[in-house]
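My questions will all concern the structure given below.
Some chains omitted; the rest stay in position.
Going in written order, the chains are labelled A, B and C, and every chain counts its residues from 1.
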Amino acid sequence: MIIYKSTDWWEALSHLGSSSIIRLLLKRVLFVGLYATAVTAASVQFSQLIFTVDKEFFSFLGIMLSLLLVFRTNTAYDRFYEGRRLWGQLVNNCRNLAVLLHARLPADDHANRTYLAQVLSNFPIALDGHLRQGVRFHKLAEADSGYVEELKLADHVPSRIASQLQEFYERLLEEGLILPTHLITIQRHHEALLDVAGACERIQKTPIPFSYSYFIKGFITVFILTMPFNLLDTYRYLTVPITMFGAYALLGVEMIGDEIEDPFGKDSNDLPLTQLSNRIRANVHEILQVDLHEEYRALADAPYSVVF
Amino acid sequence: MIIYKSTDWWEALSHLGSSSIIRLLLKRVLFVGLYATAVTAASVQFSQLIFTVDKEFFSFLGIMLSLLLVFRTNTAYDRFYEGRRLWGQLVNNCRNLAVLLHARLPADDHANRTYLAQVLSNFPIALDGHLRQGVRFHKLAEADSGYVEELKLADHVPSRIASQLQEFYERLLEEGLILPTHLITIQRHHEALLDVAGACERIQKTPIPFSYSYFIKGFITVFILTMPFNLLDTYRYLTVPITMFGAYALLGVEMIGDEIEDPFGKDSNDLPLTQLSNRIRANVHEILQVDLHEEYRALADAPYSVVF
Amino acid sequence: MIIYKSTDWWEALSHLGSSSIIRLLLKRVLFVGLYATAVTAASVQFSQLIFTVDKEFFSFLGIMLSLLLVFRTNTAYDRFYEGRRLWGQLVNNCRNLAVLLHARLPADDHANRTYLAQVLSNFPIALDGHLRQGVRFHKLAEADSGYVEELKLADHVPSRIASQLQEFYERLLEEGLILPTHLITIQRHHEALLDVAGACERIQKTPIPFSYSYFIKGFITVFILTMPFNLLDTYRYLTVPITMFGAYALLGVEMIGDEIEDPFGKDSNDLPLTQLSNRIRANVHEILQVDLHEEYRALADAPYSVVF
C-alpha cells in the first residue's frame, strides 16, 4: 500500500510509475491508441468509413456506462474499506483483551502474560499468511515447546490459535485468576478474532457476480471499439488522442475496481496486513508489560511509505 | 457460482457461454435485431416512417432509465451480498461455537464432541436444502439412532435442529460441563443460526415490489421499441447493430438484476451454499477434534471454479 | 403483496391490471394525453405557439428531476425494505424465544407451553392490526379466561402483550423453571418485540419531509405541463404519445415511491403482515410442540400469489 498525503497534488502525480495497475492501464490505453490510428488512417483512405453520427445516443450510452462503472467502483471500494475496517476491529479487540487480562493477571505472573502476548500476537500474523500466500510459520512466536510444530498440523490455522486462546481462558477460570463474569467480556472480544477471519475469507472468495463483471467488460469493449467512428467526422487525426483519453477514463475505473476488490494481495493498493500485525504485536506486548525484542518493536513503526 | 480472477480480462471474455443469463440476453438482443431490421426495411420502403427526432429528449429519457436501472442493480446486488454475508456469519458462529465447547468438553468426551459436530454440521446442510429444492435428508449425519427419521416429521427442519442443539446445551449445563456464564456466549452464537435462516427466507420470499418491477419492464420495452425510429434518420441500415447494442446494455442490466436478486438458486451467479456447508462441516470437525471421512474433508476444498 | 417470479418478463406484463397504483398511473397518463392533445391542436391553429426550444436546458432540468426521483425512490424503498427486515426480526426472535423455552420447559408442561405459544403468537397478530385498521381481537387466542377482554382495555395493545410475556418469564424464574442466566438471553429476544413495534410505528408515522414531497410534486407538474411545448416544433401530432410516455416515466417513479413509502397498508405492494403472523404462529407452536388447529397451520402456507 502506498501511503501518501492526499492534499499534495504534485507529489501524487510523481508516483505515476510505482503503481502496477496504473502502468497496465497506460499500456492498454496505448493499445487503443494504435487501434484508433489504424481506423483513422483507413478512414482517410476510404472516406466512406466516415459516418454521420447520432452524438446524443452515443453520449447517452456513455453516461449509462459511467453509471454502471460508478456502481462497480462503489462495490469494489466497499470491499476494500470493509477489509480495512475488519483489521481495525482486530487491532481494537486484541488491545481490549490485553487491557482486561493485564488488570486481572498478577503483575509478576510472567508465564501467563508472555503466553497470552505471544499467542494473541500470533493470530494476526497467521491470518495475514492465511489470506495471502499461506501461513509463514517461522514468523510465529514459539509460545510453548512444540507449539509451532503442532500448528503446522492444522488445516485452518486461525481456528487452531483461537482454540488455544479459549483453552487459556478456561485455565485462568479454573485457577481462579478470572471470575465467570470476566468471561462474558473476554468472549465478546475473543469471538471477534474468528469473525474477522471469516469475513476476510468472505471478501476474498466472493468476487462481484460473474455476469455483472462480464457484462460491463463487454459493454466497455464495444464502446471503446466504436469510439473512433463516432469522433472521426469531427476530429480527423485528433481522433487518436481523444479516443485514448476516453479509453483512459473508462478502462481506468474498471481496472482499478478489479484490483481494489480483493484488498488482501500485495499490490500497491492493498491493505498493509503485515504492518498491522506488527503493530498489534507491539501494542499487546506493551499493554501486558511483556518485553518485546527491539527489532520487532521497530517494525510496528516502519516508515509509512510503501507497506504490506 | 463461477469463481474467476477478476483482473484477467480475456479469461472473463472466454466464459461467454457458460452463464445462462448471458445466453438468454444474447437471444433477446437477437430478437431486437430482427425487429430493428423489419423497421428499417419498412422505413426504406415507405420513407414517411423517417421522422425528425428530438434527440435530447430521447437521451434524457434514456438517462432517466439508466438511473432507475442502476437503482435496480443496487438493490439486487445488496440482496446477493447480504445473502453471502449471512452465510459468512453462519461460518463464523459455527466455528466460534465449536471453539468454545471444544475448550470446555473433556478431551476424551467423544460422545458429546461427535454429537455436537454432527448436529452443528447438519444445520447448514439442512438450510441449504430448505432454501433450494427441499432438505436432502440422506445428506444429514445420523447423530443419534432414529435422528434423521424424526427430522423428517418436522415442517421447518432448521428450527428443529436448532431445538436439538438447545436441548444439548441444557444437558451440558445439567451435567456441569458448562457453567451458566458460558450459556450467555453460547446463546449469542446459537441464535445466529435461526437469524441467518430467517433472513435468508426473507431475501428469498420478498422480491422487489411488483410495481417497480413492472414499471421498469414497461419503460424498457417501450424505449427499445422506439429506439430504431430515433436512429433511422441518422444511421439507415446501421440502425440494426446500434439498436442491438443499446438493447444489450439496457436488457443486460435489468436481466442480471432479476437473476442476482434471489442468490439461493443454482444459477451461475448464485451463492455456493453446498460448498459453504461442506466447509463448515470440515472446520467444525477439525476444531472439535472429531474425525471426518476423508471424502467429506475433500469436499471442503473442492476445486474453486463452478461451485454450488 | 403480489408475489411473482421476477425473471419471467411476460408474466409480469400480464399483471398489468391487478396493481391499483399502475391503474391510477395509467389514468393520469391519459389525462396528460388529453392536455397534450389540446396544446397540439391549439398550436396548429395558432402557429405562434410553436417556439424554438433550448433542448439542452430542458434536458438538463429533466436529468436533475430524474436524480431527485431516484433519491425519492431510494428513500421509499429503504422504508419498505426496513419494514420487511423488521418483520423478519420478529420471526427470528419469536422462533429463538420458542427454541430456548422449549429446551427448558418440561416436555409435559402443557399449560406453560400452550400459554407461551398462544401469547407469543398473539403479538404479531395484534401488531398487524395495530399498524393497519386496528387490532382484530377475535383473531387473538384466548390464552387465559378473560384474556382478550382485558386486552381490549389497553390503549397500546402490543405493549400489554409484551408485559404479559415479561410477567410469564418472571413466573418461570420464581418457579425455578429457568435460571437467572437464561433471563439474559430471553430479554434480548423479548425486547425485540417492542423494538419492532416501535420501528414500524416510526416508519408509518414519519413521511418524507413535506417540503421535499411538495417540491418534487411542484417540479414534476411544471415539467410535464411544459413538455408539449418543447416537443411541438419537432414532432407535431406525435407530441401526444411522446408526452404521455414521458409523463408515464416521471409520474410512475414518483407515485410508486409514494405508495411504497408506507409498507403497512393493503396495497398490492405492501408487506404480507397477516401471512407472516400466521407463519410465526405455526412455527412457534411446532417448536414448542403445542398442537395447532389444522386450519391455522394451513394459513402459514397460503398460496403465495396475492397475500396480505
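Convention: contacts are C-beta pairs under 8 Å (C-beta built on N, C-alpha and C of every residue); 3 or more make two chains touch, one makes a residue touch a chain.
Computed from a predicted model, the values in this text were never measured in an experiment.
**Student:** We see 3 chains here; how many are in the full complex?
**Tutor:** 5
As a working rule, only the chains that are shown with their structure count from here on.
**Student:** So how do the chains connect up here, line, ring, star, complete, or something else (other)?
**Tutor:** Line.
**Student:** Suppose a student superposes the Cα atoms of subunit A on subunit B; what rotation angle should they report, nearest 5 degrees?
**Tutor:** 70
**Student:** State, to the nearest whole Å, the distance from the C-alpha centre of subunit A to the C-alpha centre of subunit B.
**Tutor:** Centre-to-centre distance between subunit A and subunit B: 24 Å.
**Student:** Roughly how many whole angstrom separate the Cα centroids of subunit A and subunit C?
**Tutor:** About 38 Å separates the centre of subunit A from that of subunit C.
**Student:** Out of subunit B, which residues touch more than one other chain, so two or more?
**Tutor:** 56, 59, 63, 67, 70, 180-181, 184, 259
**Student:** Quick one: in the complex, what on subunit A touches subunit B?
**Tutor:** These residues of subunit A touch subunit B: 51-54, 56-57, 59-61, 63-65, 67-68, 70-71, 75, 154-156, 159-160, 162-163, 166-167, 169-170, 180-181, 183-184, 187-188, 191, 194-195, 197-199, 201-202, 205-215, 217-219, 221-222, 226, 255, 258-259, 261-262.
**Student:** In the complex of these two chains, what residues of subunit B are touching subunit A?
**Tutor:** 1-4, 6-7, 9, 12-13, 15-16, 19, 21-22, 25, 55-56, 58-59, 62-63, 66-67, 69-70, 73-74, 77, 80-81, 84-85, 88-89, 91-92, 95-96, 99-100, 102-104, 179-182, 184-185, 189, 230-231, 234-235, 238, 242, 245-246, 248-250, 252-253, 256, 259-260, 268-269, 282-283, 286-287, 297, 304
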